[in-house]
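Yeah, one chain of the complex is gone here, protein chain that is, but the others are all in their spots.
Moving on to chain A:
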Amino acid sequence: MTARVGVVTFPGSLDDGDAARAVRIAGAEPVRLWHGDPDLHGVDAVVLPGGFSYGDYLRCGAIARFAPVMETIVDAARGGLPVLGICNGFQILCEAHLLPGALTRNQHLHFRNRDQVLRIESVSTAWTNTFQPGQEVLIPVKNGEGCYVADTATLDQLEAEGRVVARYVGGNPNGSQRDIAAITNAAGNVVGIMPHPEHAVEELTGPSLDGLGFFTSVLKHLVGAPA
């Protein structure tokens, strides 16, 4: 049976269309979820897309965290539902305490928009199991508040537990501590990534097809997961 992957639209989401398209290209059925509807409609996994939910008011992701759909997603994620937060989605996952740390203003204060090399460091997550350890991928980055920060103890714990999923290579675009571009929770089902894999799934529109691996990984994970 075709896996069903939900893509949430918040007021101010930008990349929900591209995320749904990436899900489809990877071979799954995208299911559009609405921020105000707590029902996940039986999806097997969820993508929180990039954008500026609630206008980035207060802090990026701070208000989205309280959307009705997020209350259900937080519970389901704690129960093992695969969740990928991209850019604003990563910020929302941190605000919802599904991932540690926070994303702050880029150190140089400039919005960064470029194709970025990443090194995949953890291939045991639900969203990266089709990559090779240490594989370098090319994926667009576009953010103004992508500087990952956490206290030293948290950073050391992430490193020790192999929960740094990807790091920036060839220049850190936002000042993120320890060049962190993506992290995961202890169980490996929740991943937050600042660059945009959904923009690298087709030759016509992306710099590579490397982003597709995140979406095919979750399909592989779902096939292997107990029902």
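Definition applied: contacts are C-beta pairs under 8 Å (C-beta built on N, C-alpha and C of every residue); 3 or more make two chains touch, one makes a residue touch a chain; residues count from 1.
Just so it is clear, contacts and distances are computed from a predicted model.
Undergrad: Leaving aside the chains on screen, match the unshown one to its UniProt name from "Phosphoribosylformylglycinamidine synthase subunit PurS", "Nitrous oxide reductase family maturation protein NosD", "Carbohydrate ABC transporter substrate-binding protein (CUT1 family)" or "Alpha/beta fold hydrolase".
TA: Answer from the UniProt record of the missing subunit chain: "Phosphoribosylformylglycinamidine synthase subunit PurS".
Undergrad: Using the document's definition of touch, tell me which of A:A102, A:L138 or A:V169 contacts the absent chain.
TA: A:A102
Undergrad: Which residue among A:I25, A:V149 or A:L209 touches the omitted chain?
TA: Of the candidates A:I25, A:V149 or A:L209, A:V149 is in touch with the missing chain.
Undergrad: Just name the one of A:R4, A:R24 or A:R59 that touches the chain not displayed here.
TA: A:R59
Undergrad: Across the whole complex, list the residues on chain A that are touched by the chain not included here.
TA: 58-59, 62-63, 66, 94-95, 100-102, 104-109, 149-151, 175
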